[in-house]
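Note that this complex is displayed minus one protein chain, with the remaining chains in position.
Right after this comes chain A.
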Amino acid sequence: MRLGLYQGVLEVKQFLRSREQVVFTLAFPVIMIIVFGSIFKGDIGPDVKFTQYFVTGMIGTGLMTAGFQSLAIQIPTERDRGVLKRFLGTPMPKWVYFAGKVLMVAFIAVLETVVLLTVATLFFGIDLPGTGAKWLTFLWVSALGITACTLCGVAFSSVARTGRSAPAVVTPVALVLQFISGVFFVFTSLPSWMQTVAGLFPLKWLCQGLRSVFLPESFGAQEPGGSFDLPMVAIVLGVWCVLALVLCLTTFKWTTKRDG
């Protein structure tokens, strides 16, 4: 257990010391909310400002970036540079490597969400959840969502064959998911086929779960199913966790093709 913790500290240290990474990871959602919050000032429902909606999308995106995008790019890069091979040559138990990544992702996700909510509350008058029950929902939806994203990120890390091609492989997937999952636009305003496709992937459900926390109960009626449908959110995210975990266990590569 201690090894996993040390590995996490090591990963967080590496993250915090690469300044560009820190700045971009933390600043991106904030910039997005400033841009979108300034463009769309209208209401999307009775007493629901667009920014209140948009902030849930940004939290979801932040979790996906921290879990899915960063790992699906970082792991192939480390594989290419032989970092994984080096660890494999030591007695380090394999799970320690993943524990380190999970702790790093958790650290970034919490930091990013706190920064985002602070900015949103101070400058855009976002209402934070008012009840303990809502905070609890916030907690489990985020935790389950980030778990699914992290596992998907690790699973997807085997797709890119080189570290250099990883961003090109991963970024479009992340971007398309953001557009079709109701991150930037109100989900129900999207064409229905797009909604159907998005419904297969975790980001849509993650955002929907987050909306149940930040938007009034009445807004649930505007969701595609007529409610926020939290049980379904839990099921879909849970299924993705299991699916991705199986993929991780069966397809994860420690060495490059070149290494045989």
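By definition in this document, a residue touches a chain if its C-beta (ideal position, glycine included) is under 8 Å from a C-beta of that chain, and two chains touch if they have at least 3 such contacts; residues count from 1.
Convention: contacts and distances are computed from a predicted model.
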Undisplayed chain, where the name is taken from the UniProt record, one of "Signal transduction protein", "Aspartate carbamoyltransferase", "ABC transporter ATP-binding protein" or "Aldehyde dehydrogenase": "ABC transporter ATP-binding protein"
Given A:Met92, A:Val115, A:Val169 or A:Leu230, the one touching the chain that is not displayed: A:Met92
For chain A, the residues touching the chain missing from this view: 2-3, 6-7, 10, 13-14, 17-18, 78, 80-83, 85-86, 88-92, 255, 259-260
